[in-house]
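All protein chains but one are shown in place.
Presenting chain A:
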Amino acid sequence: MDEIKDALTKTSAATKKDRFGRAISMAALALILIVVISIFWFVASKGLATFFTNHVNLGDFLFGSKWAPGQLDAHGKPLAGAASMIVGSFLVTLLSAIIATPFAIGTAVFMTEISPKRGAKILQPVTELLVGIPSVVYGFIGLTIVVPTMRNLFGGSGFGILAGAMVLFVMILPTVTSMTVDTLKAVPRHYRESALALGATRWQMIYKVILRSATPGILTAIVFGMARAFGEALAVQMVVGNAALMPHNLTSPAATLTSVLTQGIGNTVMGSLENNALWSLALILLLMSLVFNLVIRAIGKKGAM
């Protein structure tokens, strides 16, 4: 009797296995969470040290345009004004998104509405492949093609915001295009049929029905591309010129948050003000990627009505 009782009341081997599996898979998930939290914790603690340990004024940091964290200004305060890089980052991102958007939407519409066959045969694999091209390759191309072209067209060194935006434009184009294609494909077929049945031309159908109903998805794609452009480091760093000056035109050397970071962090001493100031730039990057994430979420919620 006891054996049967045992078998009935004790946890079975299968249950034990299941618990084991649950615990292991949960531990893996927990590990990812720990990683995310610790990234935020470490970057924030380093980035905030500029303000709490070195007593840099947050306003001076965000709006000051003199970037020389090792030196002091007339009032004995460190010259840690990041405005030129912040402006540089936003300019590069916005410009590249503005250039990429019409091309991405046009190509996506072409692939889904005008010529789905050719789209599936030529454009689909090519965009998929281009999404995977490493950013340093884009940087190399920017350096050998875009920068000399800019130099010939506008004079100067050729390095600058415009060169950065051109490189990023090509870089985010495949990403934005393939995401837009996905949204357009998700527009139900009967929308198209009803529009055409009402006597709309193909363009009217595309413009008034398909693009309208796909707007949230397209916006998400654009913001996603912008997030990628904002955080991109090496390709931009190779062509932007890396002069931490307030950009006064689009073809003069400038700097972005990422370009200053990649260049500077190896040349400063851990814990020094210069180093902490760079970590503050990393913190800005981190917060901006959070903002992009929130924007994408907000768009998704609105679109889900």
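Everything that follows uses one rule, which is that contacts are C-beta pairs under 8 Å (C-beta built on N, C-alpha and C of every residue); 3 or more make two chains touch, one makes a residue touch a chain; residues count from 1.
We adopt the following convention: contacts and distances are computed from a predicted model.
Chemist: With one chain of the assembly withheld, which option in "Extracellular solute-binding protein", "Phosphate transport system permease protein PstA", "Sulfur oxidoreductase" or "2-hydroxyglutaryl-CoA dehydratase/benzoyl-CoA reductase subunit" matches that chain's UniProt protein name?
Modeler: This omitted chain is identified in its UniProt record as "Phosphate transport system permease protein PstA".
Chemist: Of the listed residues A:Gly64, A:Gly139 or A:Gly217, which contacts the missing chain in the full complex?
Modeler: The missing chain is touched by A:Gly139.
Chemist: Would you mind spotting which of A:Ala195, A:Ala214, A:Ala282 or A:Ile299 touches the chain that isn't drawn?
Modeler: Hidden-chain contact among the options goes to A:Ala282.
Chemist: For review purposes, identify every residue of chain A that touches the missing chain, sorted by number.
Modeler: 14-15, 17-18, 20-22, 24-29, 31-33, 35-39, 42-43, 46, 102-103, 106-107, 109-111, 114-115, 119, 122-123, 126-130, 132-137, 139-141, 143-145, 170, 173-174, 177, 200-204, 206-207, 227, 230-234, 237-238, 258, 261-262, 265-266, 270, 279, 282, 285-286, 289-290, 292-293, 297
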